[in-house]
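Below is one structure, written out as structure tokens; comments come after it.
All protein chains of the complex are present and in place, except for one that has been dropped.
Chain naming follows the written order as A, B and C, and within any one chain the residues start at number 1.
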Amino acid sequence: MTEDGDRFERVPVPRHSGDDYTSEAAARRREFASERSEGGLEHVGSYSFDPALVAGNVEQFMGVAQVPIGLAGPLLVDGEEANGEFYVPMATAEGTLVASYNRGMRLLHECGGVRTTVVDDRMQRAPSFVFESARGARDFSSWLEENMDAIRAAAEATTSSGKLLDIDRFAASRMLYTRFNYSTGDAAGQNLTGKATLAACEWILANNSTIESFFLESNFATDKKASQVNTLRTRGKRVVAEALIPDDVLRSVMRVDTESLYRARQVSHLGGFMAGVNNNGSHSANGITALFIATGQDAANVAESSAAMVYAELRPNGDYYYSITIPALIVASHGGGTGLATQRECLELLGCYGRGKVRKLAEIVAATVLCGEISLGSAIVAQEWVSSHDRLGRNR
Amino acid sequence: MTEDGDRFERVPVPRHSGDDYTSEAAARRREFASERSEGGLEHVGSYSFDPALVAGNVEQFMGVAQVPIGLAGPLLVDGEEANGEFYVPMATAEGTLVASYNRGMRLLHECGGVRTTVVDDRMQRAPSFVFESARGARDFSSWLEENMDAIRAAAEATTSSGKLLDIDRFAASRMLYTRFNYSTGDAAGQNLTGKATLAACEWILANNSTIESFFLESNFATDKKASQVNTLRTRGKRVVAEALIPDDVLRSVMRVDTESLYRARQVSHLGGFMAGVNNNGSHSANGITALFIATGQDAANVAESSAAMVYAELRPNGDYYYSITIPALIVASHGGGTGLATQRECLELLGCYGRGKVRKLAEIVAATVLCGEISLGSAIVAQEWVSSHDRLGRNR
Amino acid sequence: MTEDGDRFERVPVPRHSGDDYTSEAAARRREFASERSEGGLEHVGSYSFDPALVAGNVEQFMGVAQVPIGLAGPLLVDGEEANGEFYVPMATAEGTLVASYNRGMRLLHECGGVRTTVVDDRMQRAPSFVFESARGARDFSSWLEENMDAIRAAAEATTSSGKLLDIDRFAASRMLYTRFNYSTGDAAGQNLTGKATLAACEWILANNSTIESFFLESNFATDKKASQVNTLRTRGKRVVAEALIPDDVLRSVMRVDTESLYRARQVSHLGGFMAGVNNNGSHSANGITALFIATGQDAANVAESSAAMVYAELRPNGDYYYSITIPALIVASHGGGTGLATQRECLELLGCYGRGKVRKLAEIVAATVLCGEISLGSAIVAQEWVSSHDRLGRNR
Partner (left out) sequence: MTEDGDRFERVPVPRHSGDDYTSEAAARRREFASERSEGGLEHVGSYSFDPALVAGNVEQFMGVAQVPIGLAGPLLVDGEEANGEFYVPMATAEGTLVASYNRGMRLLHECGGVRTTVVDDRMQRAPSFVFESARGARDFSSWLEENMDAIRAAAEATTSSGKLLDIDRFAASRMLYTRFNYSTGDAAGQNLTGKATLAACEWILANNSTIESFFLESNFATDKKASQVNTLRTRGKRVVAEALIPDDVLRSVMRVDTESLYRARQVSHLGGFMAGVNNNGSHSANGITALFIATGQDAANVAESSAAMVYAELRPNGDYYYSITIPALIVASHGGGTGLATQRECLELLGCYGRGKVRKLAEIVAATVLCGEISLGSAIVAQEWVSSHDRLGRNR
């Protein structure tokens, strides 16, 4: 078939690869696309940076999506890395979203802010190994443990910032599935862990002759996918956001009382359990996605990062303790899309650009999420939800 | 506390609401934010459209995120609505992604394209009802069925494009959880269904005195959350993409054979089952997110839309049958963010802007996803995965 | 290979099949087994009924397991079919179990009994159908709907007590998975539904030429397996048991207060959600299994019947509302093991033997389960749990 490779028209690529990330190359692609479009690509072509900036972030670059950013805040955070007030850039096209988060931020500011804690931090690559029989898989599990030092050395030789923490092992049939867990500094770390794990596996393959075959991934990482193993064992940052909300404050800001809010939550928890959700809260994906797009995170990780565990208590004095645990929040303050033009600006607005800032960013995301949970939860109880969409939203 | 509302500085809002979606208001907010930032917001302010366009899409607008778009294709689709070659705009900052999807598109073009089918289409709002005891919940379930005509009339009075198809009912404890299933035309339909369902519930509350309390959502929709109920019962479009890949074509384009690819897939299926994934494939969220951002879909729906079921067969002649089923693909060709500047241009590029185009868009998304699955799967088997990231990617 | 069938010794089978279910045949098998055992089979041979009774229940019969039965009660039930006090036979070898359930029965008797409700009732057989492509599967789904009358007629022709209620349909790849839902009278119904569904499928295959292949089961029933689809869509009886427990009664019987019990429950709910349980309660399988063995139910169905949803409320006056929903309780008062010697006696003790009694039995099981939940939950909070096992139990 390949002899017939010309039968379809490829997206234009410059003759010299050095010309690929230029305005000319991008314009040539837009021209090519426009000829095949019902409209033009004027706005797509209206980017404000040098295309050289996106080398390493995208291939066959032709322009940009302009996603509207609303500014919410101030968000008051009582974190270990994030402390004080933040103004939060949220990129979204969903009417009401920014307003709703903003309202939650106002409420929790009145309540003294959101306490945030990063409780774990580990990124994976998850190779699987196949053996002649189950006994081979079991014995290899022990072998891995015995050779941990050498494996770690092989992995860490490929990276300056990654550390191999440990290797989770899960046996089934004649396979051993593993999770190589790393700390990855300020990068999200998917690529760093891929490279390190491949090096480790090369060492393993050279030193263990019982392996029949090997795959660098077999659905155990689980990159870009929700999974129970991530909820249990963490992927990226495991962050908790907590707040204590007095009944009178809730009433004044949200027009609902804590007892009603609490009862609605219990009904939701049972609903979610029966529905088989991976998130028993309300809509953490909304806040996470808006922050991810604004700050250059990989929005495809919303698949994993949208998992959440809400836990609430109605205290005897009427206070409402509310918390959310995000077990797989995948964020970076360095690398990936964080250095792009608008993305870097948004990270700087949060004081989260560059080295040593990734946990601060994780805390801000978690705090933002908690504000949105309370706001939507209150709206449902107050039955304002649909009317607020009518007032502010677009989709009628 | 509210008397002390001034103790923090609000994001600036114009005196007259008519001035809210203007360049001046946006500039004023950027100025406010810049004073609190480590950097500026020049690029965020470099949008190319009239801010009036985003009224209804965002609040407290201050500018845009510029997300790089790569152009992949041609994607050859053999769908019911989408037919022929498409050039696909993918908005992402993840190096390798566009190249990988592009490679998959080349492969499946050689194989005759991707067959796509929308097998179901329904959007939900999911109110719960609480009764004195379980018997009340059970009896209400029958009552709903008996009063279906009146309930449908109440719901449909609020919308010109939504149709109430049926109401799923799930009893637990003294609650009845429901899913009001609608067809929603070319809109994603979350807001339309919210409004219609609220109207239906108002009719219900007025006509049934046994209801103790009611919530418009209780984790059964499950909006912005992965869930088994969505995988089983569909949310948005349920789309299947299928392809048949001859062994020689796979070898020539991907440098792997179909048998190896198939064996790797089986190991992944078991891994995913043990890990508790909601997607036994590779990384559909990558393609979906890139298309969602480019075309103005709600990227927070990646939480639901990233669910997938891959099914593969190695045929006796060596052909590889490969399919992916996306049970909760939430897309719109009208409403939401589809009319924004760059987003509309990207929809037009696909011939998917406006009325009557939503299923075509769903088919293109599914076909794109299948290309990415084969490409990453092949790279893992060929052990090229890490090396391709090294060559093209950024995150070292 | 079959020519070499003699190379191993088969379990003895009488020359005439009419002699199979006799004391002699059973004795011959025990003798055969004893020769290969470290001990004898005297107790196994000490059954008190005519072996002819077990024809249809077991093959290669050689004797019985004698499982100890403890008598718990009185259980006070406020059901629709079960009303009043019951003494409950529980077959188990787990020390403490009967005592613990008995204690719970005492508590809920003091509270006015357990309210029980059967909220749904449906048994499945779940054939899958394979087509040339996804479009075939989708079209077949419509075809099924259009031909429902004929399909129902074919199914119901095979049974006097089964009724085909509806057919759930779930599309994925080029398959359509179905659940044929039946009401099955007083039988559990797995065999009845198998026979009826096979007949229906034969009609379908004769009248639809698009089906490439067909399997009577493909993991969608899901017989002898826990599944979310059963939790959502019911298998067997869906039963709710509810009770209202005043604080002072709980304190006097259980030595714990309702608030402590409630708080422990909330922590358990979050734990279970994170752990990925199919039952957020305590140990319903204990009561269900003990009743299943005593009354001739199929204890292998504990796989499905152990799913449960606990929902609790702490009322403002300190009352504790407690409920459990068992979505897949598979019970029979007729057929299967219900007519065996001891099993029938235990059903008669509950007034649940024979026609028209199955829902009564379901209610008694659910009520028993609720008693055990409260009892173990209280013990954990009171930290009496381990000490009670020490006092009563065996396994030190």
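The criterion applied here is as follows: contacts are C-beta pairs under 8 Å (C-beta built on N, C-alpha and C of every residue); 3 or more make two chains touch, one makes a residue touch a chain.
Predicted model only: the values in this text are computed from it and were never measured.
Contact with the undisplayed chain is limited, among C:Ser142, C:Ser183 or C:Ser213, to C:Ser213. Touching the missing chain, out of C:Ala27, C:Leu165, C:Leu244 or C:Ile380, is residue C:Ile380. The residue from C:Lys163, C:Lys195 or C:Arg315 that touches the chain not shown here is C:Lys195. Although one chain is hidden here, its contacts on chain B can still be listed: residues 228, 231-232, 259, 263, 266, 269-270, 272-276, 280, 309, 311, 313, 316. What chain A contributes to its contact with the hidden chain is residues 80, 115, 117, 119-120, 133-135, 137-138, 141, 170-175, 228-229, 232, 238, 240, 242, 276, 309, 311, 323, 325, 327.
By our rule, only the chains that are shown with their structure count from here on.
Mean C-alpha positions place chain B and chain C at a centre distance of 39 Å.
Taking each chain's centre as the average of its CA atoms, chain A and chain B sit 16 Å apart.
Residue numbers of chain B whose C-beta contacts span two or more other chains: 170, 172-173, 175, 228-229, 276.
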